[in-house]
Each structure stands twice: as C-alpha cells, then as structure tokens.
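The complex appears here without one of its protein chains, the remainder shown in place.
The letters A and B name the chains in turn, as written, and every chain counts its residues from 1.
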Amino acid sequence: MVTDTEITVYHRPATLTDLGTHYCPGCTHGIAHRLVAEVIDEMGLRETTIGVASVGCSVFAYNYFDFDFVQAPHGRAPAMATGIKRVLSDRIVFTYQGDGDLASIGMGEIVAAAGRGENITVIFINNANYGMTGGQMAPTTLPGMKTTSSPNGRDVESQGYPIRTAELLATQEGAGYIVRRSLHDPKNIRLAKKAIRLAFETQVRGLGFSLVELLSSCPTNWGMDPVDALRWIEQNMIPYFPINDFKVHPVIASLRI
Amino acid sequence: MVKELLKGNIAIAEAAVRAGLQAYFGYPITPQTELLEYLSKRMPELGRTFVQAESELGAINMVYGAACTGVRVMSSSSSPGISLMMEGLSYIAGTELPVVLIDVMRGGPGLGNIAPSQQDYNQIVHGGGHGDYYPIVLAPANIQEAIDLTVLAFDLAEKYRSIVIVLLDGSLGQMMEPAELPPMQPLRESYPEWATRGAIGRERRIHTSIYLNPVEQEKTNLRILQRWQEVKKNEVRYKSYFLEDAEYVVIGFGTAGRVALSAVRAARAEGNKVGLLRPVTLAPFPAQQIEALAGSSKGILVVEMNSGQMLDDVMACVKGRTPVHFYGRPGGIVPLPDEVLVEIHRMTEKSGRLNGHPRDQWLERMVQHI
Partner (left out) sequence: MQTEIIISGFGGQGVLFAGQLLAYAAMEQSLQVTWIPSYGPEMRGGTANCTVIISDEEIGSPVVGSPKVVLALNLPSLDKYEPLVKAGGLLIVNASMVDRAPQRTDIQTVMIPASEIAESLGDKRMANMVMLGALLGNLPILPEEAIAKVLREHTTERMQKLLSANLEALKRGMNYLVEKVK
C-alpha cells in the first residue's frame, strides 16, 4: 500500500520507451541504454537530442528511446551524426556503436570525427566480439579468445592485436572527453553513468568530440551465463582495456555534478 | 566420389579450396558468414591465407593486391557488403585481374533484412562500379551447381582475366542438398606472365588502373570489351525444361527459377504447354536463346525475387515480338509455386498484347501488399 512516507527510488527513465528489448538475457546493452536515458532525462535533453543507431545488436536502439533517432550504415554513424550536427548545431547528437561497427569497419569515420573535433557524443559498446552476426572476431577480441572466426583462439601473429580505441582516439587534438568504463558491477555502472553525463556535458558546452567506451558482456556468444560473463569482463577485459580517463577537457575536469 | 549432404555456404567454401584457392579475404555478414567462418578454420589448416578484414572495403582491396601476384583469390559477402566493394571491383576490372567473388544476396535496399532475395542483379550484372567493364556472373540454383560454378569461376576468371561473381540468394546459402565435391586440385606452381611477384631476372611489371592518356584508356576499354565478346561467344550457359513444344515460356534464375520449375510442372499436369528457361550465366546472358523463344512462343513470364531487374534484359531480347509478363517478390520473400502458377494462368488465358509495361501491370496487382 502506498503511504505518504513512501518515495519512489527506482523508476523507468522517461525517455526509455515501455518496450521489452530484444537483447539476450543478461546482456549489458540494456544497462547502457538505461544510463543514456537517465542522463538525457536529468539534463532535460529529450526534445533536443537526436540519436544515431549503428549496425549491430543495437541496430534497433531507436525502439527503446523516446526521442528522435536515425539508423546509419555499418560503421558510418559518426559521419551521419556529423551531417546532422552540422545542420543543427544546437541539437545534441550522439551515436551508439558496437566494437565491430566502430573499431573495425567504422574506424575511418570515428578517427576523422575525433580529429575534426566534431561536437558529438559516442557511446561505444566494447563486448570483444561481433554480437549480431553470431560471435565473430572483432578488433577488440582478446589474444587467445575463441570466436567463430578465430576457432583456435585469436592468434596475434596472424590476426593481430586488440585495438585500444579510447587510447587511440585520445591522441586526437579535437577530442574533448575520452574515457573507458565498465558495466560489470553496480559501482562501475554508477561510474559509467557519470562518464556518460560528462560526455554529454562536453557536447553541451561545445568542447569537442566525446566518447565513453563501455566494457560490456555478450553472454550468448561468449557461451557463458550472465553472471560469469560479468566476471569475465572484470578478470579478462579490464587487464587489457584499463578503466581510465584518457582525455578530459579542463572545463569538464572542474565540473561538479 | 560419393555424395555428401552439404550446406550451400560450406559447399562453396570447400569447392573454392579444392579449386586451388590460395587466399581468402572477407568480412562477416549474414547470410554469408558461415562461408567466412568455415574458411577461418580450413585455410590456416592447409597453410593458406585467411584474413578477416576490417571491412568489405578492406577485403576487396586485399583481394586486389593478392590478385596482382597471380594466385587464386576470392572474397564473399552479401548485398550491403557487396555495395562497399564496388570501388575495388572497378579498379580490379580496370587492372584486368582475375578475381572470384561470392554474393549471397539478402533483402534490401539499405540494411534491409537477411531473408533471401535477388536484389543485386542490376548492381552485379550491369557493373555497379564505375566504368566500362563486364563481370562474368554465374547463378546457381542448387548446391551441386553452386559447387560446380565456383570451380568454373576460377577457371573463367583466369581464362578471360575477368571478375567472376557467383550470385545466389540467402536460401541457397542455408540450404542442404546431396552433392559431390570435386577432387582437391594442387595449388599452382607457375604463375601467369603478368603476375607481379618480384622482378627476379626479368623486366619489371606494373599493375595499375590509371591511364592519364585517354587514348591508352580507350585502348584498355576496347581490349576489355574484345575479351567480353569472346566470353559472350563461348560461355553462355542455361538450363531448359519442357521447352521442346512449349507455347509459353517462364524465365527465372536461381531460386526463382526453381520455384518456377514447380509451377511449370503443375501447369504441364493441367495440360498447359509451358516451359522454363533458367539462365545459369546471367552475364553473358542467354540472349540468343531468349530471342528464339520470343519468336516461337505466345508469351513469356519473367519471375524474380526483386522488382523486375532481369526483366529489362529479357525485354531487350524479346523486342516486342511476344507479350512479356512479370511476377516478382522483392524485399526478401521467396514466391510460392502456387503464386507463379496463378501468373502462368493469367498469361495463358489472355495471351494477347499487354497494355502497358509488365512491371507497371504487376505493380497494380501488388497493391494488396502495400
């Protein structure tokens, strides 16, 4: 029974639609969606935000957010976002991209966008494989990790090394805010939310390109139950992809929220 | 050799391996990915080259590079990925290199879906990349053909220094049928006289597609065209069913051709004299055969899994000599034999002239689906 001493401490963010997602049970895509929606709510940006969905499991992200959205070709979301932002410079434009989309086929677009200091925000989901197509090797696949296209484990001699995207993009002069966070436990999820907030704050203030890399799970293609998958992020991904701030604009660094 | 139950994507991959594929470069995309996944295991096992590229753009240019060295090289993809390869294909054509490409088509345009479709016909058959070039296009309709045509693709590519594309829809990639794989060919030991493999004890060789002097470019284009004339003379392939006494003809390739075969059999069972022409080479197109059928038949029905792309090529051969009808299911839908049978009835019942373009007529009948 509701009494006047009860307060709601947990509710669905207003900008998250009332739809069950198509993500697999235990997949952290859903958490990332929620964090973005909470930030958009808190900053009051629903009416001015335009999202750009990419190609990957999150291709249907537009179904879950209650604001304008477009859907880009594989890897090209930063270019589409640029087109929108250049025409509507007072709007908030963000892309939501997986690691295959952003760090493989779309590596050109993302580096160019960061280099131009494009005033957009990028939510980058690193789950160490191509989820949607059934778990092939991605640029973020760890050495020795088995995927459907590295059946004997990623052999760095012939298949190269995982790319540390946040570190790479932080070398760009045009970048205003580049950090890596993880979604494997509540504490890290809270830190991830704060980072997403700061990334949007960067854009609102016109301080250049902002990106939050989120270490994320893919229990389905990793062949693990959801809890093991979270543990796997902590034990295997974080050592290779350290959680860190790689570039933070001084204005953002001094921001208290 | 014994028959095995083989899945299309895997059968093509293994056929290419046995045809002497030395290097594969690709990128995952449904419904073709199993081909790449299979080769990610198989090629290294044999000490051959497999690279999952950063994109289809990367893949086709890796193919371009490897082709310069004279080895048997291949990539595979599906519609959106093939679109990305178009620039590379034009360069490869302009450099006159032999390359094999597998396109397992899905529904579109755009991201579309992963259901079977024949949406890439125009892009593949009529170029897609810029410039005057003529890829050879092979269209299997079953797993055995997919195997045989993949092997043939490598031979034709080298014979005519041409791009050869094996064009199939997603359902063939996923389908299993009994089929026989060819014996393993040894990898080649000698290389064509144009291969750039290091100028050891010989003059240097160069591969480029830039001809700043238009006169040289024109020469190249004419040379490519001349080779294409040879292809047209020698390499037309098709399958015909019940054509000997056919009054009406159905034309369809790949899976649409197979669906049409069921419909044609049903029409025959009803006593209708209907036959089927199933082009196996889409380029070169069986133009003479279709011209002859236009002269001898009371009507032609084109069936495709798109909005009528091959239709234009058929009409160019028919030149108005017999009514042409069209039935298509675009967007990732495989027509059912009964639907095609209805269209056969429509054709045989009113065999007179059509008023209007067959595509317009068809669209009017499709309004119910919009």
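Quick note on the criterion: contacts are C-beta pairs under 8 Å (C-beta built on N, C-alpha and C of every residue); 3 or more make two chains touch, one makes a residue touch a chain.
Keep in mind the model is a prediction, meaning the values are calculated, not measured.
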Check: Which residue among B:40, B:61, B:171 or B:348 touches the omitted chain?
Finding: B:171
Check: Which listed residue, B:207, B:265, B:298 or B:321, touches the chain dropped from view?
Finding: B:265
Check: Contacts of chain B with the missing chain: which residues?
Finding: 3, 5, 30-31, 113-115, 142, 170-171, 174-178, 255, 258-265, 334, 336-339
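Everything below uses one rule, namely that only the chains that are shown with their structure count from here on.
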Note to self: Rounded to a whole Å, what is the gap between the Cα centroids of chain A and chain B?
What the structure shows: 39
Check: What residues of chain B sit close enough to touch chain A in their complex?
Finding: 27-30, 33, 36-37, 40-41, 44, 51-52, 54-57, 80, 110-111
Checklist line | List of chain A residues in touch with chain B within their complex | finding: 55, 59, 71, 73-75, 100, 104-105, 107, 130, 133-134, 136-137, 139, 148-152, 158-159
